[in-house]
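These notes are about the structure you will find just below.
For this view, one protein chain was removed and the others were kept in their places.
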Amino acid sequence: MAKILEIEDYCKFDLDREKRTGVPEIILAEGKDPEHLKSIVKELINRGEPLIVTRLERSVFDSIKGLGLEYFEKPRIAVWRKDKKSADKKIALLSAGTADFAVAEEARIVAEELGCEVIRFCDVGVAGLPRLLPAVEKIKSEGARVVIVVAGMEGALPSVVAGLFDGLVIGVPTSTGYGYGGKGEAALKAMLQSCSPGVVTVNIDNGVGAAVAAALIAKK
Amino acid sequence: MAKILEIEDYCKFDLDREKRTGVPEIILAEGKDPEHLKSIVKELINRGEPLIVTRLERSVFDSIKGLGLEYFEKPRIAVWRKDKKSADKKIALLSAGTADFAVAEEARIVAEELGCEVIRFCDVGVAGLPRLLPAVEKIKSEGARVVIVVAGMEGALPSVVAGLFDGLVIGVPTSTGYGYGGKGEAALKAMLQSCSPGVVTVNIDNGVGAAVAAALIAKK
Amino acid sequence: MAKILEIEDYCKFDLDREKRTGVPEIILAEGKDPEHLKSIVKELINRGEPLIVTRLERSVFDSIKGLGLEYFEKPRIAVWRKDKKSADKKIALLSAGTADFAVAEEARIVAEELGCEVIRFCDVGVAGLPRLLPAVEKIKSEGARVVIVVAGMEGALPSVVAGLFDGLVIGVPTSTGYGYGGKGEAALKAMLQSCSPGVVTVNIDNGVGAAVAAALIAKK
Amino acid sequence: MAKILEIEDYCKFDLDREKRTGVPEIILAEGKDPEHLKSIVKELINRGEPLIVTRLERSVFDSIKGLGLEYFEKPRIAVWRKDKKSADKKIALLSAGTADFAVAEEARIVAEELGCEVIRFCDVGVAGLPRLLPAVEKIKSEGARVVIVVAGMEGALPSVVAGLFDGLVIGVPTSTGYGYGGKGEAALKAMLQSCSPGVVTVNIDNGVGAAVAAALIAKK
Amino acid sequence: MAKILEIEDYCKFDLDREKRTGVPEIILAEGKDPEHLKSIVKELINRGEPLIVTRLERSVFDSIKGLGLEYFEKPRIAVWRKDKKSADKKIALLSAGTADFAVAEEARIVAEELGCEVIRFCDVGVAGLPRLLPAVEKIKSEGARVVIVVAGMEGALPSVVAGLFDGLVIGVPTSTGYGYGGKGEAALKAMLQSCSPGVVTVNIDNGVGAAVAAALIAKK
Amino acid sequence: MAKILEIEDYCKFDLDREKRTGVPEIILAEGKDPEHLKSIVKELINRGEPLIVTRLERSVFDSIKGLGLEYFEKPRIAVWRKDKKSADKKIALLSAGTADFAVAEEARIVAEELGCEVIRFCDVGVAGLPRLLPAVEKIKSEGARVVIVVAGMEGALPSVVAGLFDGLVIGVPTSTGYGYGGKGEAALKAMLQSCSPGVVTVNIDNGVGAAVAAALIAKK
Amino acid sequence: MAKILEIEDYCKFDLDREKRTGVPEIILAEGKDPEHLKSIVKELINRGEPLIVTRLERSVFDSIKGLGLEYFEKPRIAVWRKDKKSADKKIALLSAGTADFAVAEEARIVAEELGCEVIRFCDVGVAGLPRLLPAVEKIKSEGARVVIVVAGMEGALPSVVAGLFDGLVIGVPTSTGYGYGGKGEAALKAMLQSCSPGVVTVNIDNGVGAAVAAALIAKK
Partner (left out) sequence: MAKILEIEDYCKFDLDREKRTGVPEIILAEGKDPEHLKSIVKELINRGEPLIVTRLERSVFDSIKGLGLEYFEKPRIAVWRKDKKSADKKIALLSAGTADFAVAEEARIVAEELGCEVIRFCDVGVAGLPRLLPAVEKIKSEGARVVIVVAGMEGALPSVVAGLFDGLVIGVPTSTGYGYGGKGEAALKAMLQSCSPGVVTVNIDNGVGAAVAAALIAKK
């Protein structure tokens, strides 16, 4: 009695997901056959289902461009929705360096699709506390109760923020940085090892996961 | 003008932490000099500050037993509080196997110290869905909006739960399991790789971190 | 007195292999010199030996296309056989996400070449139990005694299936997923750490290995 | 309507497991609280349920010795069964070195508990082919269709055996060997990388997993 | 013509080392045969050579106690010097948590033996900026040009300090923290990935290496 | 009251950094959006701020070529400065193989931009001591107090140099070498494990970090 | 007084190396600047020095083709020598699969350049003992005292050969194989873990290292 949309033999789309879990199915384009992806997108738009497609390369997007999705190049994400959702929740979003911009964008777009207003500050890493402290003050004064913190390299930002903020910090390590501990490994480890309680984390570059988690909380 | 309690040259206790971040300082006993630990605990109890001490071996606890803390042997945790806090929040807690019991206990105790009522089910791992499904139904009917899911070995439980539940899932991998991927490594990776959006994670065996995060959310 | 087919100085093809081990030699194209590959394929077809060539890039296949092999693009596999083998065995095949499609295809094609009828369900991952449970019921009602389970990301599917099924589960982790534990690492670890006894595994993306193992069992 | 035996709040024993999956619940002692273990064992014996307890240290066994289990010291395993099961299946078991003895014993005992007759050869590693070849001949002449191959260090034995045998090879890497690749890591990798198709594997030292898999196959 | 002190066949002590490299030989006790260690220490004291012995367990120290070295239990270090060296250099030393105390002590003792005055602050980790900022101000006002920063867990302190200080930061990761990235791994990676230029690092728990480096710089 | 240059919403350039930390902000091009990079560079040159841009691919440089930066192709670095800085400090620079040339160049260029005279020897690895020993003698006779040592593969050079030299050795592992321990991993580990005290290290290929550290020391 | 050929500031070629160490300098092309490589090759040919250049991509070779070197495409190696050296030593060379061909070729060419006659068998992996045993018999009857064994995937061949042969086995793991333990990692570990004494190893794909070692031994 679950509502499953079967598309040939390769896809069983779970139409009940939003009702059951609070979040619609989000499509990870990476690794999928472009033909399969196209059929899924077409079918869902026909049914008026809201759509979020992540890690979608420009070249693959081009092949489905005609279907009406809005595409964001740097975060490689596309969205579609019949009617704009109103923003009835509030979250904050901080990112450490300009190289973390794309992942922060992914988080922002997904959060907005899920009905969040996003208070956002970029390039406020720990090497420059004079940039960071006013941003945290602003977040607190706005009354946000959850902040997504995007950081690569040594990934210290969530620890510092959690020492200053009284809501939940969701860390998103990014795959910036080279050499030992590069590609997000140091950042992920730092967030899991945070000496400040109140930090949870998602996987490297997983802006979408952080946004979903934040939206579930803000929904309450 | 911050309130710092200095104890000789080795400790600067942050008395403003709860006001600033919503959570009092939690003391990690592991790695600390037992003499240092004793002085810190004594000083804080004298001031009437609430206390949570984690990863506290029985032998170390014995040396501070006289100070009045309540000790839980399996999760190696001790707490002290002048007056019992009332439970004004509600969270759920699931654990996969009987070997995950101690970490789940750590999460339960900390959550209760921070004012949560905890709805809890043990030994409901994915190898036996008939045990798991009624537990998830119960959590939903109780109206909990966040569930801590403790699991070792392959760590599949958070993914399965997040596919059935419409609140936030905080995964806690545990250091059970031997061989390749043992000691919590497979479980941590599984939680970070979860195909169900809405799962965040803390480090291996970090029940306290999950409890703090859950309490911050439930506070809203 | 073993039957070895020597092709110049770089190849000694083991013509007795099927008789000795139940499985003909399967050619891994990856890493081989295309010229060497071409000579081997040509020689074997001339002798009427059945052929399976795996991990064969389209560009390499193009250079041997004239020889009569049937090519499957997504799983990068080519087969040739004088006479169609009859299917005297039955196995089941489940895959978790649409990104696992190619590896599942590799397993299906090899299993069919080795004489198996394959009962198959795609996109039945653990995030959506309502899709999975009917598939497992179908497999049981069909009387299959072995099921190949293909899954990437957190690789939880074999554990869940083995908790519901009374035959052997052969797990195939796939190299889907990014970040920590990505490229199949979390999935492989999860399968080796499975809390459900009765799960064995092959290497990441090794659909062919799972199919051979399943066919050897079903042969009995 | 599933039959779950609840023991206080920490254990939900799945009494339907054998019917549903072909294998009774097997209890991993490691990581469990000895008091919990004792209660579970006592309860199951009272109900006449067959019992296998693995990775059970001598000191823990001593505390439950009175309950009537048979204990094997080297493989750290204990079993109990009201009536001896008849052996209606046949499997083979090879181990490479004398240091692999305990894991091979674990596999043998579990396989016998599950109704297998076990044809077994120890100390037949690849460094001495003159010891190995007659053992493989014997297995073939006995008509076994599945062989468990236990090997540590470089773990080459399953590959060599699979090149000589026409049934399934289930590799069990053991945690022997020191230095780089030690503790079973080289052996596990070698089995997953086997150039001989028809090899599947379980985790390091997981003799019980191999025995269960073999028994499921031999059951057919 | 180099001055080598040969002690039986197992030791060639390099008496010219201080002249050639600015630092006397420092003896790592760990891994050495206690009898060998005793002979080396005895011989050097007889010759009036200054002595630093690191990672010296209490039980081993007890066997050489009679020789006159001063022993520090927590950092497991022993020193001996005919005449107290005057402190003609100045360095700073910060440590993040009370669990980092022993490694910071190791650095302090070695630095003092090499002629440094050490300005030191403990327990000033990034989770509590109100404790850290005054310490950095003090260091700057004292005119120190190099600061050793000792930190475990996520190891964020060197990055934050280097963003506030205009001398060299030598990071020392410590083996505190459990789970993924524990035992100093996250901290080491964080220091190598620091987004603040001007941070160099030594190995995990290597307080002695940091002290030597600092003393060589301050010597200039 | 800190001087922050905001460029749209993605960049907050820290103009006070040199005053506060002794080093101007150095721009890591890798991972940045080329459009963002271009705006930052343009804005800074307009303000007459000195500029160092590292890990700048030729194709990206071409898009900002018109702005007046000097580009070095092998080390992928670009610099700009209104007036040439006079060299009031002296450092030495050794590199082990010709494949380490680009990283050594990166270090040399940054050091010169920060006001250092650089005494330099290339291709003096440990496999040929007759090439190395005269170089070390020259460095000592020139009175340099810090030497940057760039080495890939086994990374032994810093240990050998530190055994001959009485100043600080800053090791820079390079990503040369293939197979196990390749891409700089062996070299980094070797430098952190150096048996010669007085060696500190920066991350793999991080010539810029070593140059900044050296310049901070030489500044004193 | 050592003979060093300096080429500008980036190269110091060690002309005494063959006299001092028994082997001329061998040039690793990978990672070197093509212009640097060209100058070095030109200069050495002018002086009549014998030349071996390894890991030389075709595109780079094309730019120095005019200088007279002989190029081998699959092993990416080029050699030059005024007069053919006579083969006064004898070694054996075995390789496991056709994908190991290029690395085996590298070893053969280098060994021949260093004066070895090479007895060689390809495609004699452990999955087919009937191919391997006659090859080992032939090597023994030829009186070779050292055998280079090239193998990827599980790398079992050196262990099996060393159990049959009474000379030295030099294992060369190759970067064949995918998934866990792929790219030569399983093979390297297997060789280091070999249960047959008398196996030494070089790094993954390092055919040149094995050939040099073999030639040094055969020289005696």
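As written, the chain order gives the labels A, B, C, D, E, F and G, with residue 1 at the start of each chain.
The rule we apply is simple: a contact is a pair of C-beta atoms (placed from the backbone, for glycine too) under 8 Å apart; a residue touches a chain by one contact, two chains touch by 3 or more.
Treat the numbers as computed from the prediction; the structure is a model and nothing was measured.
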{"item": "Chain not shown: contacting residue from F:125, F:167 or F:207", "value": "F:125"}
{"item": "Chain not shown, touching residues in chain F", "value": "96-97, 125-129, 153-156, 159-160, 162-164, 177, 179-182, 185-196"}
{"item": "In chain G, positions touching the absent partner", "value": "20-23, 26, 145-146, 162-168, 170, 188, 192-194, 196-203, 206, 208-210, 212-213, 216-217, 220"}
{"item": "Interface residues of chain D (partner: the chain not displayed)", "value": "74, 98-99, 101-102, 120, 122-124, 127-128, 130-131, 152, 176, 178-182"}
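As a convention for this text, only the chains that are shown with their structure count from here on.
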{"item": "Shared interface positions of chain C, touching two or more other chains", "value": "127-128, 162-164, 179-182, 185, 188, 192-194, 196, 203, 206"}
